[in-house]
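First the structure, which I've put down as structure tokens, then a few questions once you've had a look.
Omission of a single protein chain aside, the complex is shown with its protein chains in their original locations.
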Amino acid sequence: MAHGEEKTETRRRIKKLLMTLIEGHAFVVLKTSPGGTVEDVLYEGVDTRMFETMWLGMSVDELPRVTPMICGVCSATHHVASVKAADQARGAEAPPEAWRIRRMINMGIHLNNQVLHPLVFGLPDFLPPSVEKRSMFALAQREPELVKAGVALMELGHRVVEVYGGRDIHPINGIPGGVARKPPREEVEKLRERFEKHRGDMELFAKKALDIMFSGKEKIDSYPPGYTYMMSLVGDDGGYDIVNGRVRIMDGRTAAVEAEFSDRGRDYLNYLHEYTVPYSYIRMVTTKWRAKNPREGTIHVSALARANAVKTYHVEWADELRDRAAEEFGRPFRHPLLSTVFRVVESAALYELIARELERPIGDPIYSPPSRDTGEGAAVIEAPRGTLIHHYVAEEGKATFINIITPTAINAAAIEADLRAYFMGLNVAEMSDDEVYAHAAAVVRSYDPCMACATHAATRDRVALRIVVADENWKPLRVLKPPRPRGW
Amino acid sequence: MPRLEPKDRYTLALVPLSGCGGCEVQALRALALAPDLQKRYEVVYWPLVVEETRLPDEVDVALVEGLVRTRENLEALREIRRRARVLIALGSCAAWGGIGGNADSFNHRLSMRAIYGVERIEESAEILPRTFAVTDLVPVDYVISRCPPPVEHIMLTLRAIAEGKPVKTADSTVCSQCPRKMKPIEKLEFKPGLPGPDADPETCFLSQGYLCLGSVTTMGCGAPCTRHGIPCFGCGGPHHEIAERRDMDIITALARKIATLAGLDPVKDLDRVVKKLLEVYNPRRFYVFTFASQVLRGKPHGFAVKALVESRRDPVLRKRLEERARFARGEAPPPSPGGGEA
Partner (left out) sequence: MVKIRIIQDRCKQCMNCVRVCTAFDGVYEEGPDGYPVVARPEECVQCLICHAVCPSNAIVHEDYHETVIINPDEKLAERYRNYI
């Protein structure tokens, strides 16, 4: 119908892009004027699994068994956060030796994830666009050694979680008050030997991965940062610590500390504000003092924020790699795509930290019994993707309130802000769909968004690109059939 | 058993529904660690690892992960069933509903209000009123259960399918792989909560009075949880006999075993033991990974349905949900422990 088509030309359009090569499923929604100029960019998570209500009325002790299932990629981090919160709710003080085991669980999954992201999601992005179906398997054909080393490191990370946490995915060892069992000595010894053996792999991986990314400097520079704040957990000595410490909110431009709060208890509620948006199942997060105007308080959490916040990684080599990145890109580190660089740097640091920790045998005690069954606890720890918060209230041993803020929920607003910084004012009607998709995906992937975490769920859609014609108030009028571009 | 025509290379797709991605990681590891599988299978669709957003018209082998939570999930599932020759339900969510099935404990509208402060997210996917396991909605050819499914199971299954051989199935329970010693129960008593490291590491949890679902859960994991001093939560789903037989349910099958261990009659004293179990434990606790499954909801005793109804009707929990909704809307701080608002 000619008349109808004519009419749609004057209407606004919404473009939806399904993101691939991320954990879980998300859409980037581009809202354009009739001419095709981008007026707004939204980031949509498409589902919920209701983790915050499903365990109400059940035993709070069992939460560390249940919450890891929020996310299969960083389940160990959820486990440790959950145990840390349940500790407080049950009035138990875990002994330092138990904390060492818990820290190892978290470090193992960090090592795995910080290698997994560059390998599976990050580096394929740096492959030339001419390569069809960019993926880890495509990367393996060009850089077989890199992928082989990376796969070995990923397995090592999983092994650490398995030995210390009981299972590689969804670990179980932590219980309120400590841990259930010490890792058997012979397993630790085996692991130590493997860490000795794969040291060469780590060096090769870090070197090759950083080389690829440094050679793509223009690509990194071309995506401007749009977020306002950065947030990270910093150890008590100001160094790298992913389990205990203080939480810092820093200015996104200068990395100056804006606020600092405790990693335990209700304190986080005084600084962070959650809000619901009508287009996404992610509860967005902003700073409390920008609650009136949430888009001005977007927070970036990731390896990038940690690299800015911590004084040292406690590992010389990792500090040197960070200095090398500082020479290339200048401090503070701000470009969102730089996160992938610091994931590699962190993996180097973690490798060394884990190897050191494996040398020291674990002593006693590993458990102190809980003292109460009515209480409250909140825990802030670092997940591979950023800061993770679990908050429980228990009455007579039963959970009565559960709140979980995941790193990707915090990052969602920052992703939007970065996408806006890139796309606002651009005319997407003049760009090819492939191009639009590639730019959006590059920004989104750099955050390593874990959609299973963010919405406590994940889903998919058959339609990769959905164009909706909308009226002045963005009310959808009609869905246009997408063109069938090759290689999508 | 479906048979594929012999080919050098089969196409493989992995369709994630509402899940955590753990199964995807395991499948990725299976492929990464087995070069022979990389030769036999070509990944044509898998949002996690391949930059490809269109499902091909025909797929030889498709894996489905996660449970059905939204209408999009449902459509995606029907679509992949239509296009796949062999469909494998991967993980507990696809097989039994998994942990996400617990969301059915409450009305989905109340839950949405409690989490988001609103009943519907207007511009995003539509939430279905209940959750579904994949196996309840479409016929599947294989089920690789467990949360997460062990890498070896995925490897064995994919390899057997590629070679056209039958796949071995699990016939026993987690107990057969657990090193703990079963001893007679002297006094029939149950302890709530998890055992600490002070519990006897050599003796079966049932003998010590803790709830362990090992004896009703299908084998294959190597019992890592009980080895680590944590009772089994039943992540593998019920043993196939419990799933198949109308007269067996997770609670009754477990109660029969406990009763015999305590020297009681497994038939005559069954009701007594079941009653005692339900006094101490919330009925939902027996269905942590199987709450959404129609297989268990359809059992004649109806323990799963009773658990569902009880938690939905519980006035205290409703109050909690309302409290949480006020917090989600930013109107009130979270409730402080011991009642009242901080």
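By written order: A and B. Residues from 1 in each chain.
To be clear about the criterion, a contact is a pair of C-beta atoms (placed from the backbone, for glycine too) under 8 Å apart; a residue touches a chain by one contact, two chains touch by 3 or more.
This structure is a prediction, so every number in the text was calculated from the model and none was measured.
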Touched by the hidden chain, restricted to displayed chains: B
Full-complex contact with the absent chain, from B:Leu33, B:Val118, B:Leu137 or B:Met182: B:Met182
Of B:Gln38, B:Asn107 or B:Thr260, the residue in touch with the unshown chain: B:Thr260
Residue, one of B:Asp36, B:Glu241 or B:Asp271, that touches the chain absent here: B:Glu241
Touching residues (missing chain, whole complex) on subunit B: 171-173, 175-176, 178, 181-184, 204, 206, 214-215, 219, 239, 241, 248, 253, 256-257, 259-261, 263, 265-267
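Methods note: only the chains that are shown with their structure count from here on.
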Centre-to-centre distance between subunit B and subunit A (centres being mean Cα positions), rounded to whole Å: 25
In the complex with subunit B, residue positions of subunit A that touch it: 18-25, 44-59, 61-62, 65-66, 69-73, 75, 89, 120, 124, 133-137, 151, 154-155, 158, 166-167, 169-170, 172-173, 175, 177-181, 266, 269, 273-276, 278-281, 283, 366-367, 369, 374-376, 391, 393-395, 397, 400-401, 403, 441, 450, 452, 457-462, 464-465, 487-488
Touching residues on subunit B, where the partner in the complex is subunit A: 15-26, 28-29, 32-33, 38, 43, 47-55, 66, 69-70, 72-73, 75-76, 79, 98-100, 102-103, 105-106, 108, 110-112, 114-118, 121-125, 127, 147-148, 192-198, 201, 224-225, 227-230, 233, 235, 282, 284-285, 288, 311, 314, 316-317, 320-321, 323-324, 327-328, 330, 333-339, 342
